[in-house]
Structure formats: structure tokens, C-alpha cells
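Removed: one protein chain of the complex. Kept in place: all other protein chains.
== chain A ==
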């Protein structure tokens, strides 16, 4: 079980790195917003995995909050884009 968790953490860390590459390179702001949303999803998965590894179920509350934050950030960025705020991408 420990090795499965370790392998999964490595895979998800790699996924975080790839998403971060897109955040840095992304040609426009919507690309970066999509990458940040993927970031939030991966972090939710990592927190769930950490809850399994340590046996502390309270980490799931943090996962709920992170999922909520990612969703609200996506909505906020989308409204900002549609209203046509100042952009520098």
C-alpha cells in the first residue's frame, strides 16, 4: 500500500509540474485559467491521498475548501475576461 501511494504521489507531482509548465507558457489568459483549475483538482487528489497515507480524515475538509476555491477562482476569472478588464498576457 505504501508503494502504491508513493507511486501515485510521484505521478501527481509530475502532473503538477506539467500543469505549471502550461501556466508559465500559456499563450493567453484563458489557457492559464484552465491550467490553474487543473492545478486545484490535482491538489484535491493529493490531499485525499495524504489523508489515506496518514490516516487523518480531517484533511478532507481542506480538500473541500480547495475544490470550492478552484471553482470560485474559475468563475471570477471568466467574469473578468467577459467584462474585458485590463490584461497583459
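Please note the rule applied: a residue touches a chain if its C-beta (ideal position, glycine included) is under 8 Å from a C-beta of that chain, and two chains touch if they have at least 3 such contacts; residues count from 1.
In the analysis below, contacts and distances are computed from a predicted model.
S.K.: Determine which name in "Na+/H+ antiporter subunit G", "cyclic-guanylate-specific phosphodiesterase", "MoaD family protein" or "Pyruvate dehydrogenase E1 component beta subunit" the UniProt entry assigns to the undisplayed chain of the complex.
M.R.: Of the names offered in "Na+/H+ antiporter subunit G", "cyclic-guanylate-specific phosphodiesterase", "MoaD family protein" or "Pyruvate dehydrogenase E1 component beta subunit", the one UniProt assigns to the missing chain is "Na+/H+ antiporter subunit G".
S.K.: Determine and list the chain A residues touching the chain excluded from the picture.
M.R.: 1, 4-5, 7-9, 11-12, 14-19, 21-22, 28-31, 33-35, 37-38, 41-42, 44-45, 48-49, 51-52, 57, 60-61, 63-64, 67-68, 70-71, 74-75, 77-79, 81-82, 84
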